[in-house]
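What you see is the complex with one protein chain gone and the rest in place.
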Amino acid sequence: MKPLLAGFGRELLDSLARVGSLNVMFYRTLRALFPPRYDREELFRQLHRIGVRSLPIVVLTALLVGVIMVLQSMTYVRKTGATGFVGAGAGLAVLSELGPSLIGLMFSGRVGANAAAELGNMVISEQVEALRALAIDPIRFLVAPRFIAIVTSLVLLTVVGDLCGLVGGAMACHWLLDIDWRTYLAGLMEVDLLDDFVVGLCKAAAFGGVISTVSSNYGLTVTGGAQGVGRAVNGCVVTTALGIFIADYVITWVWFQI
Amino acid sequence: MTAAHPVARTVGLAKAFGAHQVLAGVTLELSEGRCTFVAGPSGTGKSVLVRHLVGLLKPDAGEVWYKDLRVDVLDEEALLGLRRRCVYVFQHPTLFDSMTVTENVALVVKYHKGVKAAAAEGLARAQLDRMGLSRLAESRPPELPAGEQKLVSLARALALEPETLILDEPTTGLDPYAAFEIDAHVRRLKELGVTLLVISHDLQSIRRLADEVVFLFDRKVRYEGGVDGFFHSADPVLDQFVHARVEGEI
Partner (left out) sequence: MALLITIGQMLSLSLWALVRMRLGGREMLRQVYETGNRSLLFVGITMAFIGMIGVYELASTMEAVLPEYSTLGAATLQGLTREMGPIMAGLLLATRVGTGMAAEIGSMQVSDQVDAMKLSSVDPVELLVLPRLFATSVASLGLAAVGTTIAFFSGMCVAWLGFSILPDTFMSLRFVVTADLVMGICKALVFGFTVPLVSCACGFLATGGSEGVGRATTRAVVLSSFIVIVEDALITYIGEVLS
């Protein structure tokens, strides 16, 4: 019991320290964004690397999420007999909730973990110290372009993903459940999806901020060689997942208050 | 003995990493336009000492000054201004592997002179040309031998046109010819009036270039003065170091 409590306490303290340093990182990133002095080529390079190359995994994930949501809503539809509801239920869930959060999770694994590993390797080979010695602010040079690229990519990918999710739902209706996709589409049209779409995009932007801040923070605070990089990547994905769901809750709550 | 204008100085500098006390009360002065060598056995905190001068480390006690600027209390943003004037070159080349040699140098130019990418590359090429390194322009750092990597990192630092340059073991681990080439560049900088601080235990370099020598031993400054005095000191520790004797305190 005692080691368990001690471990819990230590973890709690570590977490609090981490929350503090994450906030500092977020603040410094925002400061580095103004005045806007981006390296445009670097930004485009990052956008391509981060956004375009994550497209396949996002499209596949979104299609499957659409399929799963349609299959799941069938359970309720069968109880009530309202086939028309299948589109509405799946559409709402995909646009406002599961689309952004699952795409965010996949994106964090693909991009966040990568950024943490990359920055971590730069730290242990003293390249980040060298930047500082050359009077180049690592936040402005390394973190700020990633921040913009990650947030922009995730919002755009979520737009694409939402579409794919809805298409996936239609495909599931048509091929797996023998419901005409037009019924699905009609169900989709019946509810006002614009609100859900917008809240989904707000979430995506927030998740992008979380992913960028957490991965930069873990990457830049690596200590202890190659193993430290492994630990940082691990810590990064875990904290990002937690951060994504906390942000998700806060945005959902705020949205329904308005 | 020290000239009227100390460019950089430390006063009573102390630094420990955990229980390991690296420096205890080190006072050091760099005179303008002079070439000062910091020597000492491995692990005596030479790198730790000079990293304080550009604020890469914060002292536990003591003060660090650069001209009229107190360095050890500056925040990261103010330090960027200092590091533009006083550049520290790492012992390891720390070049960016994913960029070519030109891009490595152009990065610094682009960042500090606010010029477009193409213009920055032009300036970077000119810098490489001045140092006789044009042949390396398109190579990537991992392909180059250690000596050339060090030359490139020197070129990258010089792209900032610093008034003070700190070199951390520039010739360690190089073959004699590559070391000679580095020393030639250092000599040229000296003639241009750049204030230099070189960490080295390369006795040949010290003979060739030094104006002053500071010898660190056991967390303190053991010797401070001219080159002749350094090589002909009666201090047994210095004698052991200079003549590479096995028995002694080191």
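Residue numbering begins at 1 within each chain, and the chains themselves are lettered A and B in the order written.
In this text, a residue touches a chain if its C-beta (ideal position, glycine included) is under 8 Å from a C-beta of that chain, and two chains touch if they have at least 3 such contacts.
Note that the coordinates shown come from a computational prediction; the quantities given were computed from them, not determined experimentally.
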item: Which displayed chains the hidden chain touches across the whole complex; value: A
item: Hidden partner chain, touching residue among A:Ile50, A:Ala113 or A:Ile148; value: A:Ala113
item: Absent chain, residues of chain A that touch it; value: 8, 11, 57, 60-61, 64-65, 67-68, 71-72, 74-76, 88, 92-93, 96-97, 102, 105-106, 109-110, 113-114, 116-118, 120-121, 124, 176-177, 225-227, 229-231, 233-234, 237-238, 240-242, 245-246, 248-249, 252-253, 256
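Definition applied: only the chains that are shown with their structure count from here on.
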item: Chain B - residues contacting chain A, complex; value: 54, 56, 76-77, 79-84, 87-90, 92, 94, 96, 107-108, 110-112, 117, 153, 156-157, 160
item: Partner chain B, residues of chain A touching it in the complex; value: 39, 41, 125-127, 129-130, 132-137, 141
